[in-house]
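Every protein chain but one is kept in place in this view of the complex.
Showing chain A:
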Amino acid sequence: MTTSLTNIIECKSVTKIVSTSEGQLQILQPISFNVKTGESVAIIGASGSGKSTLLGLLAGLDEVSNGEIYLDSEALHEGDEEERARIRGEKVGFIFQSFMLVQSLTALENIMLPAEIAGLDNPKARAQALLEKVGLSHRATHYPNQLSGGEQQRVAIARAFITEPKILFADEPTGNLDAANSERIETLLFELNKHSDTTLVLVTHDNTLAGHCHRQLRMHAGELTEVQMVDGKLQQVG
């Protein structure tokens, strides 16, 4: 566990407003919070509460309407899409509920992909090592549709760690998996996270998963509040 006090994610009065046919809709109320380096943070909330929207903004996949977001001291809210892509490539890894593997690439090639995009050396050797770690070296040449859901998510986790990102964003990483696979993925995720000293932000509606994180934030109707786990139940802080 890290003792660093540096804020790797700073979120200041971030809002998101979208246009709909019935006018402007504010999905996120002004949100401010920080995440320290090496922390693991769970954002929990019901469907439609805005947690995925927040994740998209934090990861630089979407633009804020107002407010500021800094990732490792880089202003995410100022750059254009190209700039955000650079920051994502350098600092961020992703894990998604629906795995999001490129269907026409093999397991190994999927893992290599971020390393190749970032122009790292020996992408293949790195990928093979990670594939080994997630226990799928015998599946290297298989395509995603030849793998089970759990296997696909393990490939996705390996892919997320290949660039040794400072921050890992996970969107419902176990949402599409059965109990056994969920547990395996959870263990793998936290293990790798610990080893590589990565900051983890995960969105989930699974309280058990959220309970494994250092901090829990609850999203409700576009507002974010800090909560904590007490006897397996989430309670408002303070």
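A few remarks follow.
Assume a contact is a pair of C-beta atoms (placed from the backbone, for glycine too) under 8 Å apart; a residue touches a chain by one contact, two chains touch by 3 or more; residues count from 1.
Methods note: contacts and distances are computed from a predicted model.
Set against the options "ATP-binding protein", "FtsX-like permease family protein", "Sigma-70 family RNA polymerase sigma factor" or "peptidoglycan glycosyltransferase", the UniProt name belonging to the omitted chain is "FtsX-like permease family protein".
For the options A:E78, A:E116, A:D197 or A:E226, the residue in contact with the chain missing from this view is A:E116. The residue touching the chain not shown here, chosen from A:D72, A:D171 or A:E186, is A:D171. Although one chain is not drawn, the whole complex shows that of A:R86, A:K133, A:H205 or A:H220 it is A:R86 that touches it. Of the residues in chain A, those that touch the hidden partner chain are 52, 55-56, 59, 61-62, 81-82, 85-90, 92, 94, 96, 98, 100-106, 109, 113-114, 116-119, 143, 145, 159, 163, 171.
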